[in-house]
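Sending over a structure as structure tokens; questions will come in a sec.
With one protein chain removed, the remaining protein chains of the complex are shown where they sit.
Here is chain A:
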Amino acid sequence: MLAFISRRIGYSLLILLGVTFITYLLLFMLPADPARQIAGRSATPEVVAGIRMQLGLDLPFYQQYANYLGNLVQGDLGRSYIQRSPVTELIGARLRPSLELMAAGIGFELLIGISLGVIAALRRDSWADKALMALSFIGVSAPQFIAAMLFLYFFAVQLDWFPMGGYGGFEHLLLPALTLGILGSGWYSRMVRSSMIEVLHQDFIRTARAKGLSRVRVVLRHVLPNAIVPVIPMIGIDIGIFMGGLVVVESVFGWPGIGQLTWQAIQQVDIPVIVGVTTVSAVAIVLGNLVADLVIPWVDPRIDIKKH
């Protein structure tokens, strides 16, 4: 177990190193000059050169990257070029809202996805099955920006059920989380449906029914725990996709999370923030996958991680 975890952590660190390297390289090659951006339009070339030197931007790429890594190890992500505050502070202030939205969003994804998947599998080939699967298809292919705007307009403006964006209590959280949940649930409902159908055809289910267990008990006790296993690593993978959704949904709903920060930083070419957010997101994805891998044997004891 310990060997497995330490090996996985080793891989994770390598992945993170790769991610920071690629992001840093891409932004280094970007034809934007941060020193000129900071210096403003009235600056003389000497002033620009002075700022470039202070920021260490006149150093060759490998040296800049090494400095960045050195600071990163000490938990320093640098200072934003636009806001001039430490990137860790900017991300730190937005971490909690993002985690809240993420937990609620993934919760809704699972709740909606699994229930729809179960219903579709039990009513296989009925009109309900076809309608639900068509719906899930629409959900995963709908452009998030448009869908979020429509939800906001319909539920918050027309029906006045929810506040119009912003951060606050549960009522603020509900609409963006539902948007994320409905849009992302399609993956899960399709996966649960197919794996349910597979399990339903197995011998032990027929045995359970034959020995007189109720249909509900069979589904909850015997089918679902077996059908759910592939969903767990899926959550780990989903965190990455979910980050992309956060950028859009947070911007539309005015949710003060990491996604909104990312969107602003990209528009303003605020390189330290972009690199910082990418690094933090990569950590989240790697952690999510690690946790998913560790949870699987707990749900399904037949899987033995020592063999992997």
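To be clear about the criterion, a residue touches a chain if its C-beta (ideal position, glycine included) is under 8 Å from a C-beta of that chain, and two chains touch if they have at least 3 such contacts; residues count from 1.
By definition in this document, contacts and distances are computed from a predicted model.
One chain of this complex is left out of the view, and of "Exonuclease SbcC", "D-alanyl-lipoteichoic acid acyltransferase DltB, MBOAT superfamily", "NADH-quinone oxidoreductase subunit C/D" or "ABC transporter substrate-binding protein", the protein name its UniProt record gives is "ABC transporter substrate-binding protein". Shown as candidates are A:Ile51, A:Leu72, A:Ala128 or A:Ile237; the residue that touches the absent chain is A:Ile51. The residue from A:Leu57, A:Ala93 or A:Ile197 that touches the chain not shown here is A:Ala93. Within the whole complex, the absent chain has one touching residue among A:Ser189, A:Gln260 or A:Thr278, and that is A:Gln260. Although one chain is not shown, part of chain A still touches it, namely residues 31-33, 36-47, 50-51, 54, 79, 82-85, 89-90, 93-94, 97, 149, 152-153, 157, 164-167, 250-257, 260-261, 264, 267-268.
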